[in-house]
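A single protein chain has been omitted from the complex, and every remaining protein chain is retained in its original position.
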Amino acid sequence: MDTSSSMELAYGKPDSIRRTRTHYCAGCGHGIIHRLICEIVDEFGIRENIVSVAPVGCAVLAYDYFDFDTCEAPHGRTPAVATGIKRVLPDRFVFSYQGDGDLAAIGTAEIIHAANRGEHICVFFVNNAVYGMTQGQMAPTSIVGQQTATTPNGRDPKTEGYPIRVCELLATLEAPAYIERVAISSPQNIRRAKKAIRKAFKTQLEGKGFSFIELLSPCPTYWRVDPIVAMKELEKRMIPVFPLGIFKDWEQET
Amino acid sequence: MDTSSSMELAYGKPDSIRRTRTHYCAGCGHGIIHRLICEIVDEFGIRENIVSVAPVGCAVLAYDYFDFDTCEAPHGRTPAVATGIKRVLPDRFVFSYQGDGDLAAIGTAEIIHAANRGEHICVFFVNNAVYGMTQGQMAPTSIVGQQTATTPNGRDPKTEGYPIRVCELLATLEAPAYIERVAISSPQNIRRAKKAIRKAFKTQLEGKGFSFIELLSPCPTYWRVDPIVAMKELEKRMIPVFPLGIFKDWEQET
Amino acid sequence: MAAVRILEEYCKSCGLCIEFCPRSALSLGANINRHGCRPAVFDESKQCSGCGNCTAICPDVAIELYARVKAEAAVKKASR
Amino acid sequence: MAAVRILEEYCKSCGLCIEFCPRSALSLGANINRHGCRPAVFDESKQCSGCGNCTAICPDVAIELYARVKAEAAVKKASR
Amino acid sequence: MLEKVIMAGFGGQGLLFMGKLVAQAMMNQGKHVTYFPSYGAEVRGGTANCHVIISDDDIHSPVADQASTLVIMNTLSYERFAASLQPDGLMFLNTSIVDKYEQTTGTIVPIAATDEANDLGNARVGNMIMMGAYVEARNLMSFDTLIEYLSKTLTTKKPEMLKVNIAAVTLGRRIVQQRVQTGELKLP
Amino acid sequence: MLEKVIMAGFGGQGLLFMGKLVAQAMMNQGKHVTYFPSYGAEVRGGTANCHVIISDDDIHSPVADQASTLVIMNTLSYERFAASLQPDGLMFLNTSIVDKYEQTTGTIVPIAATDEANDLGNARVGNMIMMGAYVEARNLMSFDTLIEYLSKTLTTKKPEMLKVNIAAVTLGRRIVQQRVQTGELKLP
Amino acid sequence: MGKKILMAGNEAAGEGAIQAGCMAYYGYPITPQNELTGYMAVHMPRHGRVFLQAESELAAINMVLGSAAAGVRAMTSSSSPGMSLKQEGISYLAALELPAVVINVQRGGPGLGNIAPGQADYWQATRGGGHGDYRCIVLAPHSVHEMFSIMTTAFDLSDKYRMVTIVLGDGRLGQMMEPVEVPDSPQPQPQPPPKPWALNGCKGRHSNKLHSLLLNEDRLEALNVRLQQNYALVASTETRYEEVQTADADVVMVAYGTSARVCKEALRQARKLGIKAGLIRPITLWPFPAQPIRAAAARGAKFLVVEMSAGQMIDDVRLSLDGPADVRFFGRMGGNVPQWDVVLENITTIAKGK
Partner (left out) sequence: MGKKILMAGNEAAGEGAIQAGCMAYYGYPITPQNELTGYMAVHMPRHGRVFLQAESELAAINMVLGSAAAGVRAMTSSSSPGMSLKQEGISYLAALELPAVVINVQRGGPGLGNIAPGQADYWQATRGGGHGDYRCIVLAPHSVHEMFSIMTTAFDLSDKYRMVTIVLGDGRLGQMMEPVEVPDSPQPQPQPPPKPWALNGCKGRHSNKLHSLLLNEDRLEALNVRLQQNYALVASTETRYEEVQTADADVVMVAYGTSARVCKEALRQARKLGIKAGLIRPITLWPFPAQPIRAAAARGAKFLVVEMSAGQMIDDVRLSLDGPADVRFFGRMGGNVPQWDVVLENITTIAKGK
């Protein structure tokens, strides 16, 4: 292909993502979500004003991919670490990034209380219904019947309960300014997801408070399907359990 | 008073509460709630079949007052301990008792996940909007403006967020069978509270799953008012923030 | 007609029974018990109805309610 | 008219761009890169519309999209 | 001087306040002091006590195992602390509540503090009567100084409160003075 | 005998499976064995390797620092492990992917495993070609035994899968046999 | 007798626990012990026992507390960072005198570290992880078979002394596969001792209470004295270790777990070279086998402590000695395993008296 003469680069790597091969499996949603976040960082031109917090989970190495200041947090404590940063640096833009095991299991208390305090941070919650990093155990968000390393016969609500809907849970709190659930199951949905992320950024940049974007995301490896099938399952099986939509919006309220 | 001749004892100490002077302050709601629970235990005649779990909080010494098997739990972990008991003794009646610091702060993750798994236990949640045991700090349920040892100028939602409504939070989960909020602010309300506790017992005894009763309760000492005023404040200030009612009911659903 | 008995050693003088007695049959006594509290006292003359408000609200299980036998069932219900 | 370029070293052969290309302009190549993957290849003949589906869904930022200058604004919007 | 006093009674009887006031005042008079409060699980209605040590010298051990003075407001405290009184010690005992007690090696100063306080119109100032008696008997500071500290510390409360407190310390002081005069009380 | 083999390549290339199969078979032949799998943060597409030690004696140190045999499926693994080959060792090298390599003190057995596997119609059986070659060269077990274990372990998969796997080990075995016959390969 | 099965150490520990009569397992995923949780997920329900994935390590240890309080054999497992989160619970278990088994498949630390094997949680396990004066019995297997067989010991000791037993493995032992000799016929279900203190309903007895809150100082001191007496009893009766060729050894290595494996190889090679090396392998890390170390020192041996840490067990070796002795250290960190030839070099240096 000869692109040099008549064509110009219309879409390329965002500046704030580092050009490196990630450790993610083929077709993993984390890569898409990283990119979306970095596109918005570039859009707002705030790369040099960010401190982000990476989780323990497959995205633990996010700090290798984001080209802005990034901190590790112990498993599940990401919102507490982000709180500690934002409180002393109120004029920096602070976001945290978490998986479902990190956020909805071990870190349940931290996310609820950060949300309830209305910390001026954005949280990007990657719900792939499984523990990727540790080889595919049940997550709090695993759907009923889902086979995982710890539910070999499928998640049984009688003993393991039901998938937790975190947006719905957080929406009962008064403080959060913006809560939305999106899916990255298709180019269309990815564009919607990007819009949601943009709104989250805006929420913090305009001093409105806590924002939370849940992104339904595929884990082809531990769903044990290929990446294309994973995207289809995301639509067919996850979205019905985790309905997309806006659960809180400071712009609607005023 | 001469009661021996013509009168008979119409109400006295429940069998399953021990006759001992409690360590609670005068007018503390814990005493009322202990008694209500024990009345229901007697009603169902299951004193010898119970294992209960006491929290860390003013009610830590509950094991000295309940005349049935009782276990201590580390602060906030009461639902996990109760889970560990019930799972291995499914035919015993298991309940846990928690304060608002215990349940809604440090123990947030444990209560949400026990509820979400639909553990077959009853949880009695004593919400007195303050940390009594540790001398009156802000609780997650402290109301806006409430002066405490850690909010000397009153709880400010900008920095400390809003009181957490636990029933509403748990009601977003699928598994819980029964959730109700009551207040023990008057004899009438106490009778309603007793009914709620009875329903919780029934829920477990009939194998319906997880039940949760939030009891709004006075802490005259750290509200810094006398017991009578505390009961009035409970009605005037707490109930508006924490509306009474049934949030989930397995009997209604079927 | 009914009557109550205050178990003085357990009463903490919180005053709640006094506040909620519809017949004003209860008041704080003058006596100080070994825990430094002045237990509530019952005034027989005030026509206790046996409503059970006092036993329902007493945080210290410091009140026993007595009623004539026939009234018992009704009272037990009320105290719940 | 537009075109894309696959950055072969980053492609993991997930096939998502292929699945979502409305013009079927992408397919898995035969070549194996040093990571053991067979990068997607672009077929210029398939009239790439510049829709940006492939760049939107590629998890590995392994696709660059090129467009004629005048089309650029529209494309940028689409990729969002 | 080496004064080790334990003040003990019901929570809410104001003993911790009293101990702290003494420590504060003595510190300002150039003494070494330590003050240690202690309460049980019971917040109100339970027992509370404090240990105050006042010394010309460095205070090393902050524990008053042996007390030169006891201020005992209730029976539970009597049972717990009576034995720790030094042979040459003084025990101010609230006989309104502690009605049974034995003669110990030290000197007991029985004061019906709660009753006297009721007479003053406020059951809560029993501790202040004891304070007046204690300060006088141990000659810790001048009466004026005591009043000064009381006024400083009670500013936030209602003025009536200060008044009845002053009445209480005055009463306590007078009781000791009288008994010393009558020879009823022999100070060590 | 003391055989220490490291098998390394991309995750998903079936190396862990292969190592485990060898360990299992040799254990059943009365040998002492240890098997140690290791993968990076990358779950798929990353590198994976396993260490198998087979010995007549107790195996104390479970670490194969020096390998008597290497099975190397990709460049990253070549870079990482080549140096650990013992002077008298054998290295089975997937030259479909590792195109640049140096002669070491040990013996290199270059096999274009991925290409051969593609020819067999399944890119994934490259490891099985290596397995056939390895078992033959090291004379670990009879060919029948190998097929038996393969059949036992692959039962859950589709029957075609077993077929192509058997074809792959057969091919690997043949490659070694031929090279030994032609003198191209001298086994230590 | 039994059949040999090729198993990973993590699986072997799970099977060992099941055969030891473990009735409840609570876990939270963490590498490198996931195979253990996975094994229990499959097998516990098959035996009609309780498997539950907890929401966190904190929840898991407290579920263990609940089941232990109810009187059944219960366990959890984790790896280093997760173990740190269990320390409060372990302190409570100790204070409540509850038997329980906890497996730590140690990894590289501190912080998130990595998932390679480590031995740097020795101090945490043997003393002072949680608050207060308490001890856990700490067992250190050094092979996959021992991961299996030690579980019965772990539960038995735990029940006998009403103490927490920590099985201190490492990522290498957990992930490595080796033959395990499993009994052919199902063994009789072990009978734990009677537990009159258990909470299971107060039918026909006074109600039982389990609590560690003792507001009165003397009562809490009495509990502590009782605990210390129990620990002294355990220390005097339950010390376990393996001694290899120490009788004539000039250089005695002290190592446990994977390090001990490496040392055994170094020993074999050293003896081939005519160097009189020996090995003391503590099997109980607490109580620590001071006696054989003292005995070796009395014979004039020098010591080489080998750990996958910056040097932790070496404290216990030095504390075992009455007088001065030559105690050297060789350690690797960060998930690296010592190589036997480097250990051998160390031995040689010491043997040469340098």
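Each chain gets a letter, A, B, C, D, E, F and G, in the order it is written, and its residues are counted from 1.
Criterion: a contact is a pair of C-beta atoms (placed from the backbone, for glycine too) under 8 Å apart; a residue touches a chain by one contact, two chains touch by 3 or more.
Model, not experiment: these values are computed from the prediction.
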Omitted-chain contact residue, chosen from G:I5, G:A20, G:A74 or G:L96: G:L96
Residue among B:M7, B:L36 or B:V60 touching the omitted chain: B:V60
Interface residues of subunit G (partner: the chain not displayed): 58, 80-81, 83-85, 87-88, 91-92, 94-96, 106, 108-116, 118, 120-124, 126-134, 211-225, 227-228, 309-310, 312, 315, 318-319, 322-324, 332-336
Interface residues of subunit A (partner: the chain not displayed): 47-51, 53-54, 60-61, 63-64, 66-74, 77, 80-89, 92, 109-110, 112-113
Missing-partner contacts on subunit E, residue numbers: 20, 23-24, 27-28, 32-38, 58-63, 65
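In this text, only the chains that are shown with their structure count from here on.
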Pair of chains whose C-beta contact count is the highest in the structure: B-G
In subunit B, residues with contacts to at least two other chains: 24-26, 60-61, 109, 112-113
Per-residue multi-chain contacts in subunit C, two or more chains: 12, 35, 37
